[in-house]
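Working notes for the structure below.
For this depiction, one protein chain was excluded, whereas all remaining protein chains were kept in their positions.
Each chain gets a letter, A, B and C, in the order it is written, and its residues are counted from 1.
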Amino acid sequence: MKATAELQIIPVGSGVSVRQEISRVVEMLQDHGFFFETHASGTNIEGELEDILRLVKQLHEMLHKEGTVRLVSYLKLETRTDKIPTLAGKRL
Amino acid sequence: MKATAELQIIPVGSGVSVRQEISRVVEMLQDHGFFFETHASGTNIEGELEDILRLVKQLHEMLHKEGTVRLVSYLKLETRTDKIPTLAGKRL
Amino acid sequence: MKATAELQIIPVGSGVSVRQEISRVVEMLQDHGFFFETHASGTNIEGELEDILRLVKQLHEMLHKEGTVRLVSYLKLETRTDKIPTLAGKRL
Partner (left out) sequence: MKATAELQIIPVGSGVSVRQEISRVVEMLQDHGFFFETHASGTNIEGELEDILRLVKQLHEMLHKEGTVRLVSYLKLETRTDKIPTLAGKRL
């Protein structure tokens, strides 16, 4: 099942700048071949629901392995059966 | 990896009441043996990150199969390496 | 206009524990006489939309004044015209 998603990951207690962690997220999205768009409040992702969910798990594991003690992530997921959901189709 | 989560699923375009869909979510949580708490703005869940993510996928699949055309879900995930995250530990 | 809301405030870069900031939020909710319920992923609030929004502003101002450098808050707002929204009415 195809889905569109928005993901924002916040490392809690790692200092005021979270730029490094966000860069790692983008690298993993690229490595996995997702179609995605970064913006000021998160990253929009298009793909198989199952792949997006697996990615979220891998991101938490990777960031903890690299030293982040506490992570909060916000994932918005949209699926629909009347047409294939795409990021392009959700823009005005 | 253990996680705590908050899930809110909104069927878009299914009428003003979403009570039936929410009941189905709760049933699935019970069937899978998750520790969870429903509240006025969603459901808090405690479990393995992988299990929680699989559940979200199954919920989307089930609700679509039962006729909901469009779903938006909001998933908040928290993981930490300094202690095991629990719902009890996050209350004041 | 009456509304129900869920608020979660996260101080970014203040250390792994955010308990002190959350306690201050609860104090302000009590001082303002809101009907609210804390849970593991935030605080549900019932009141006038205008009052809830003003509260969010005051919370950001207060926490910054007390030393928090960076704040992210997540506010979910629900309003409806077919009946008065209440927290009780949103529970299963």
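Assorted remarks:
To be clear about the criterion, a contact is a pair of C-beta atoms (placed from the backbone, for glycine too) under 8 Å apart; a residue touches a chain by one contact, two chains touch by 3 or more.
These numbers were taken from a predicted model, which means no experiment stands behind them.
On the side of chain C, touch with the chain left out of the figure occurs at residues 1, 3, 49-50, 53-54, 56-57, 60-61, 64, 68-82. Residues of chain B that touch the chain left out of the display are 10, 12-18, 69-70, 72, 74. On the side of chain A, the interface with the absent chain consists of residues 4-6, 8, 16, 19, 22-23, 26, 37-42, 44, 74, 76, 80, 82, 87-88, 90-92, using the contact rule stated above.
The criterion applied here is as follows: only the chains that are shown with their structure count from here on.
Centre to centre, using the average C-alpha position, chain B and chain C are separated by 21 Å. Of all residues in chain C, those touching 2 or more other chains are 16, 74, listed in ascending order.
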